[in-house]
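The complex is shown incomplete by one protein chain, all other protein chains being positioned as in the whole.
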Amino acid sequence: MSGKGMNLTLKIWRQKDAKSKGKMETYKVNDISEHMSFLEMMDVLNEQLIAEGQEPVAFDHDCREGICGMCSMYINGEAHGPDRGVTTCQLHMRMFKDGDTITIEPFRAAAFPVIKDLVVDRTSFERIQQAGGYISVNTSGNTQDANAIPISKHAADEAMDAATCIGCGACVATCKNSSAMLFVGAKVSQYALLPQGQVEAADRVKNMVAQMDLEGFGNCTNTGACEVECPKGISLDNIARMNRELIKASI
Amino acid sequence: MSGFLKSSIGRKVAMALSAFFLMFFLLQHFAINMLSVFSPETFNEVSYFMGNNPLVQYGLQPVLLFGVVFHFVMGFILELKNKKAQGVAYAKNNGAANSSWVSRNMIYTGVAILLFMIFHFNDFWVPEIVEKYVEGKSQVGKDFHAHVVHMFENPIRVGVYVLAFVFLALHLMHGFTSAFQSVGGTAGRKKTLQNIGKAYSIIIPLGFVIIAIYHHFNH
């Protein structure tokens, strides 16, 4: 295999911890196979750094199959890099070519402070969910039979489409306003589309939006960048639905 | 309700509502201006009505002024808040990969329109107000049409107007559908709205441009 791989220059954001100032550093990796995933390329870099006695680059990752939402990275100016419908772990090196320089930065937003290198703190998402991203039903199992309320296939499918959000934060990272509305809109929509979610719908949307504002996310100006960069293709319609839900809840 | 207006979405809805109002006003302004091309007499009549009817003057005019100021002020407030939400800037950001230039630069097209409006108010609205309320002159029988034609003799002014309408077109190109999206009205009809928006944002500014050029060459 040797000799056939790509040689790449990487410009990576390095930052020791939340308090330190970070800066871009340049590294070189050689003989990268086009079949590698982007994170496997990062593994190669880290093994190289460890061998040289340097600290490896910290980055979030876990399932490496595009579903856990842990991996992030802003690659060459785009959340999860240049491919569409993928997370960074599913991005493959065949999207790049020999001699390329790749810029790798953490997801940026005031509400996503950097913890270390490419790792950011996304617990603001957690607090938004805690503000109302649930249906208040106890977990005893003594609920009514699952088929007691029929739900139209259309509504169920639409709710499912909204529910596929993996909470990675690419929408915030890519938004020029660092707005979290695609994320919040998806959750609000999932419940708004289902009869089970109706009872608390008004309080839910008000509380979740209030928490979103409190966390310091920006406002949506409908550029649509989030929808394009979302690895799960969550539709902008979910933001429209959230807007409607909030108007409905407020008047 | 007051909580609603403090929320991000509330502000965005307010922004959209003022935009709807301004877009409607633009349509009406456009219709009246068109009269100046086809029928100077009717144009004069309507202009007199708009300038002297108490309902328009004391009712609609303040609302319009408020709408304009609100849209601009809210636009700036949101822009500042959004800037604050951004944190550290990216070393490399490829915005063109996922969104249109017009959608990302509403603030700049907006500022250009604001500057133009100062110029435009200075051209027409301020002299009008001075004439009516400071000097106390009657506008009965005034030839508004001649004034318009006179104003567009100057090629530099025509150039400024044309440029301003290009900015207006760019602003509307995103603003039209964006306003519908903000009030949650796009579900299921996004394509239709986009098409109407495209038509509106091209036809209206282009119409204004044609009127300005027409008067320039037909004085």
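So that you can tell them apart, the chains are marked A and B in the order they are listed, and the count of residues begins at 1 in each.
Simple rule for what comes next: a contact is a pair of C-beta atoms (placed from the backbone, for glycine too) under 8 Å apart; a residue touches a chain by one contact, two chains touch by 3 or more.
Convention: contacts and distances are computed from a predicted model.
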item: Candidate names "Simple sugar transport system permease protein", "succinate dehydrogenase", "Bacillithiol biosynthesis deacetylase BshB2" or "NADH-quinone oxidoreductase subunit H"; UniProt protein name, chain not shown; value: "succinate dehydrogenase"
item: Among the chains presented, those that the missing one touches; value: A
item: Listed residues A:Ile12, A:Ile102, A:Ala159 or A:Cys220, member touching the removed chain; value: A:Ala159
item: Contact with the hidden chain (one of A:Met6, A:Ile75, A:Ala131 or A:Val205); value: A:Ala131
item: Positions on chain A contacted by the hidden chain, ascending; value: 1, 16-17, 33-37, 39-40, 43-44, 47, 49-51, 53-56, 58, 60-70, 83, 86, 90, 92, 94, 115-116, 119, 121-123, 125-126, 129-131, 133-141, 143-147, 150-153, 156-157, 159-160, 163-164, 166-167, 190-191, 194, 196-197
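Keep in mind that, in the parts below, only the chains that are shown with their structure count from here on.
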item: Centre-to-centre distance between chain B and chain A (centres being mean Cα positions), rounded to whole Å; value: 37
item: In the complex, chain A residues that touch chain B; value: 11, 13, 24, 74, 76-78, 82, 103, 105, 108-114, 174, 176-179, 181, 206, 209-210, 212-213, 216-225, 228-229, 236-237, 239-247, 250-251
item: Chain B - residues contacting chain A, complex; value: 1, 3-4, 7-13, 78, 81-82, 84-95, 97-100, 103-104, 106, 174, 177-178, 181-187, 190
